[in-house]
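Here the complex is missing one protein chain, while the rest keep their positions.
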Amino acid sequence: MSELGQPEDPTIERGITEGPGGVSTLTRQDFMSDQEVRWCAGCGDYAILAAVQSVLPGLGIPREKFVFVSGIGCSSRFPYYMNTYGIHSIHGRAPAFATGIATARPDLNVWVVTGDGDGLSIGGNHLIHALRRNVNLKILLFNNQIYGLTKGQYSPTSERGKVTKSTPFGSLETPFNPVSLALAAEATFVARTYDVERKHLPEILRRAAAHRGSAFIEIYQNCNIFNDGAFVALTGKGRSGNRVYLEHGKPIVFGPDNSKGVRMKKDGALEVVNVADAGLDQIMVHDEHHESQSLAYALSRLSSGPTMPTPLGVFREVEKPVYGDGIERQLRMAAEQQGPGDLSKLLNSGDTWTVD
Amino acid sequence: MSELGQPEDPTIERGITEGPGGVSTLTRQDFMSDQEVRWCAGCGDYAILAAVQSVLPGLGIPREKFVFVSGIGCSSRFPYYMNTYGIHSIHGRAPAFATGIATARPDLNVWVVTGDGDGLSIGGNHLIHALRRNVNLKILLFNNQIYGLTKGQYSPTSERGKVTKSTPFGSLETPFNPVSLALAAEATFVARTYDVERKHLPEILRRAAAHRGSAFIEIYQNCNIFNDGAFVALTGKGRSGNRVYLEHGKPIVFGPDNSKGVRMKKDGALEVVNVADAGLDQIMVHDEHHESQSLAYALSRLSSGPTMPTPLGVFREVEKPVYGDGIERQLRMAAEQQGPGDLSKLLNSGDTWTVD
Amino acid sequence: MSAQIAPPGTGQERKELDRVVIRFAGDSGDGMQMTGDRFTSVSAFLGNDLSTLPDFPAEIRAPAGTLAGVSAFQIHFSDHDILTPGDQPGVLVAMNPAALKANLKDLLPGGLLIVNEDAFDKRNLEKVGYTTNPLDGGSLEGFQVTRIHMTKMTIAAVKDSTLNKKEAERSKNMLALGVICWMYGRPLEPTIAWLEKKFSKKPEIANATIAALKAGHAFGETAELAAYSVKPATLAPGTYRRITGNQAIAFGLIAASVQSKVPLLLGSYPITPASDILHELSRYKNFGVRTIQAEDEIAAISMAIGASFSGHLGVTTTSGPGLDLKSEALGLAVSLELPLLVIDIQRGGPSTGLPTKTEQSDLLHAMYGRHGESPLPIVASYSPPSCFWAAIEGARLALKYMTPVIILSDGYLANGAEPWRIPAVEKLPEIPVRFASQPNVGEDFWPYLRDETTLARPWAIPGTPGLEHRIGGLEKADGSGNISYDPDNHNLMTLLRQAKIKAIEEDIDPLEWDGDDDARVLVLGWGSTYGAIGAACRRLRLRGLKVARAHLKHLNPFPKNTGELLSRFDEVIIPEMNMGQLSKLIRAEFLIDVISINQVKGLPFRAGDLEAEIEEHL
Partner (left out) sequence: MSAQIAPPGTGQERKELDRVVIRFAGDSGDGMQMTGDRFTSVSAFLGNDLSTLPDFPAEIRAPAGTLAGVSAFQIHFSDHDILTPGDQPGVLVAMNPAALKANLKDLLPGGLLIVNEDAFDKRNLEKVGYTTNPLDGGSLEGFQVTRIHMTKMTIAAVKDSTLNKKEAERSKNMLALGVICWMYGRPLEPTIAWLEKKFSKKPEIANATIAALKAGHAFGETAELAAYSVKPATLAPGTYRRITGNQAIAFGLIAASVQSKVPLLLGSYPITPASDILHELSRYKNFGVRTIQAEDEIAAISMAIGASFSGHLGVTTTSGPGLDLKSEALGLAVSLELPLLVIDIQRGGPSTGLPTKTEQSDLLHAMYGRHGESPLPIVASYSPPSCFWAAIEGARLALKYMTPVIILSDGYLANGAEPWRIPAVEKLPEIPVRFASQPNVGEDFWPYLRDETTLARPWAIPGTPGLEHRIGGLEKADGSGNISYDPDNHNLMTLLRQAKIKAIEEDIDPLEWDGDDDARVLVLGWGSTYGAIGAACRRLRLRGLKVARAHLKHLNPFPKNTGELLSRFDEVIIPEMNMGQLSKLIRAEFLIDVISINQVKGLPFRAGDLEAEIEEHL
């Protein structure tokens, strides 16, 4: 029995181990598996894969400590391409599998890759519950506003009126705003970025990795086959004017020469103003760590879709107790208070009697 | 074929029909079924049942047009006690059954009764999707912050640290705030009230009934067996000071002589102030219909649980296209444009050839 | 069958009985489960063999005094080993008219009926449709009726306390217990000690309950009620405790974790009658047991699989509706070939069905309830204590063969209690587990390179350098585990998955049978019918009829000798609490025209009914 009253590993050590060649020398190549990457040419998933593979070596974590978990979808093929531990599970349930892993093994670094269908349609409930519990997971939601793998049906993030294979007369549903939903699910880290943002995406990934607890990142991802150009108003060349980069402690300005800014109206709603007209002191200063998440939420409502000025970056980052750590603590306390588990004592507990 | 190209009912009329004795003469008794009510003595569910049965006769809708749909839980026994059409379905899925009913039959008046476990644990996803789609449903979530039917496990709304049968060392989870979640799910009507509020509860039920689209009501409900007194700080005698009643167009004041009020701080977060100190003009005026739901959301965050000043009433009410109506419109348009469905034409469509 | 009913003795000279079946029945609020439990405890303490059947209303507390609200607890105790909680009680304690009405039909003719006559007021009688008081008039003539003013006597007994009348009245169940203890010669001390402990923080209540208990006992003596005794049973030497099936499963899981040195993670969503396993396991944190109350059953099994992937023994517990929901993830576990225990406490179906009642109707679902070809082992417990064995055996198979295993129990086993001879920890089976620690193909690690004997794949867990690998639900190439769409590989993998499970027949106990060597007829059972079949066969044989019986503990694969054993008999009779699910499997596998005895009533078979039905075929 270990200190936790937990049976020890039958054969191997569980502690931090050195990766191949030692942690410090890991390179991007070390995180590339030998499997052929099978997304369509031009798919945004490639850029995200590259960003993740470039960020992980710098985290100082041995490779064997990473686990990538996904559901089903184009995006969910991700784990196969990572030379780490990984599960390509079933549709929508990745956060639950990952919760099992992260709770069993708080020493692991568990990443969830999911799509807008996988994570918000069939899997919406597991997602919000994982966030609520603040399980130690980094959750990447590849939002391409379409079902890619099943060849082009609308998804819960598709815009109203969208014509797809299953909605030849246009969809009738209001899309989810994933950032709003994550905040309402009490997430402790919520961010947004997009696939081909060469500097921002890796930076956000690093921020998420540094957060202990659930980190949720919505990544706008272009599906050039079934929903090409969905984010072009935001991510396209010459469209930088719509990108509202959030930076902690800084006024929320954007557009050419940062000439536009976000102001809170008297009634609490946000509006976009010309900084010159309004004055810089009227512009909202971003506070990732604010006690109330109402502000982050208000920011999530600034645009109703990626066709208007849209905030990118970390909406919110706060510290809260982490689910797996809490369980670990309860195990330790129980072992301290009751002594490590004694099977014979357990079986003989309660009223017993003896027959000779 | 009817005008919609929809096969007509084989035998009976579908239109509005007169209830027993005619709509106008319906009484509370007409809505009481012959089944013995089987909740524990003292359960808050009784009061809610009585309120619903008292409100329905006044709506001017024939009894046979009502359908009550529930999942599983103490609260979900509700339909059995209503002398209307009803389904006691399976755990967590009531919003989906109800979506099928309301979409098939926009002429019906469909109510969903669910619990905090039924609606937010196993059924969380169906709930948020029904809200997002704005299906024409009145959804009553009986929140007793416990699993009643299965005899006392914590629920997704139980407070952190709660000791229950399944958490002998205290729960480790942050509870959902159902109002926040409903707003983030793009709900068009969101309200909160409690079981023994004799005037408010019926009023909110009437408001919900009048709303076309999804209406979500969180009802604090006392489970006197497994979680007695969970809401006593709010609903108890002498505790009216914690009840923050929201009224459209009115400043948000509460407490003895309305001496307290809700103010928006410069950074957009809400705070409770003494009206006398702050001045009435500083107090937030409630706007149910505001274009942005950020304000309603901020209100939902005012208290982190029913132990502090907690808003009651309608947080938000806006009009948006209703899912079933949209489908109905598409059917009508298709029939107008393509003519009513002709089976022979359909079977003979595409490339055909004839063999003599 | 030995007689339960006999002329009583007096307090001094008690009439000896070899077995008694008592049913305590009252309103849900009357504390009948606790009463029964205490009587059971003291009977165990006296060394009787025993078996119990709690029977409580479905789910919700019904209004007081109604038929729907009746809660009952039946105990069978004896001086010899017994197998069931008894078909029909010889003694019925009825705390109110509803309890009388609901239970009287089961009382043996001539049986003892003990009623709380205070509860037979107009209101209570009306609630259950009695127009006249059945205590008056001749309707109870066939029974030995004892009317007791239980409520009044209780209030009198606790009059010195500060409790108000309503609170005081609550102790009337202890008064009834006191009466019964006197009648059957049970000491009060163990119950008093228990009450003192339970209510140590509420001394008023402790005192009141104890006073009521003593008052009941004194009343029995004073009123010279019938007096009996039942000698201790001659059980095998050892230390005993009572155990319910659910508790035994929890203990078995912990034992499996200790024996395998693999920590346990339970992912579960509450559901009757499985929830108690979750409750029980959440208490043993000092054994390193992690429990997660998941958001639903799908999440629960997914969490368990995630835990298994990372080196824990993943377990999930549920009942029928939850098993449905786990189907898809269970299929994934078959494909991933990870150890996993899925424990199904069967209840009455279909759908929500009869949630607090027992049934055996999930067997075919366990066998086939997944799309695609996805075989897995099935183990079934057959008595409350055997649930301990089933958990360990399931874990052994799961860990050795890298496979999900379904363990079937049912509502009757889950809540019923029997004496359990506590095994010595040293005698528990070893469950050796080795995690992979080295590449197995040159520098590479192939997660689907199988062990030649068991066909199990290696278990390489995160944190192990050099063994990084990805697995998923798409078909995998034999060996490397990479995604493969190759037709022949799919065929091969399908055969391998099947062969792995089939080969387990070599590694499990053969099917045993007992009975007459020259019996023509074999009664074959599985699961909780064990006791009833055993008792029925015993009675038949006591009557000189020839019959044999065997009980399957492994439902997939069947023990290797099953076909051969069955073929030795002219007839095979299979009693099941379903429409013939094991029968279907046996027919398909062995082409034997078995005779099915089916009962789907939410209740265990009565040994007497089975005896009669089996006899027809002898």
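Order as written gives the chain letters A, B and C; numbering starts at 1 within each chain.
Just so we're on the same page, contacts are C-beta pairs under 8 Å (C-beta built on N, C-alpha and C of every residue); 3 or more make two chains touch, one makes a residue touch a chain.
This one's a predicted model, so the numbers in the text were calculated from it and none came from an experiment.
**Q** Taking the complete complex into account, tell me which visible chains touch the one left out.
**A** Looking at the complete complex, the unshown chain comes into contact with A, B, C.
**Q** Could you tell me which of C:L235, C:V425 or C:L474 touches the chain that is not displayed?
**A** Per the contact definition at the top, the residue touching the missing chain is C:L474.
**Q** Any idea which of B:D257, B:D281 or B:D356 touches the chain not displayed?
**A** Considering all chains, including the one not shown, the answer is B:D356.
**Q** Given the contact definition stated above, which residue among C:E224, C:E373 or C:D509 touches the chain not shown here?
**A** C:E373
**Q** Out of A:E36, A:D257, A:D277 or A:D356, which residue would touch the omitted chain in the full complex?
**A** The one listed residue touching the chain not shown is A:E36.
**Q** In the complete complex, which positions of chain B touch the hidden chain?
**A** 2, 4-14, 17-20, 33, 35, 62-69, 72, 79-80, 82-90, 93, 96-105, 107-108, 125-126, 129, 327, 330-331, 333-335, 337-341, 343-344, 346-356
**Q** What chain C residues would touch the chain not displayed?
**A** The list for chain C reads 57-58, 68, 319-321, 323-325, 327-328, 331-332, 334-336, 344, 346, 348-355, 357, 359, 361-362, 364-365, 367-374, 472-475, 485, 487-488, 490-491, 494-495, 497-498, 578-579, 584-585, 587-589, 591-593, 599-603.
**Q** For chain A, which residues reach the chain that was dropped from this view?
**A** 36-41, 72, 74, 77, 88, 90-92, 121-122, 124, 147, 149-151, 153-154, 156, 165-169, 225
The criterion applied here is as follows: only the chains that are shown with their structure count from here on.
**Q** When the centre of a chain is set as the mean of its C-alpha atoms, what distance in Å lies between chain A and chain C?
**A** Using C-alpha averages as centres, the distance is 43 Å.
**Q** At least two other chains touched by the same residue of chain C: list those residues.
**A** Those would be 285, 295-296.
**Q** Pull out every residue in chain B that's touching 2 or more other chains.
**A** 121-122, 124, 156, 169
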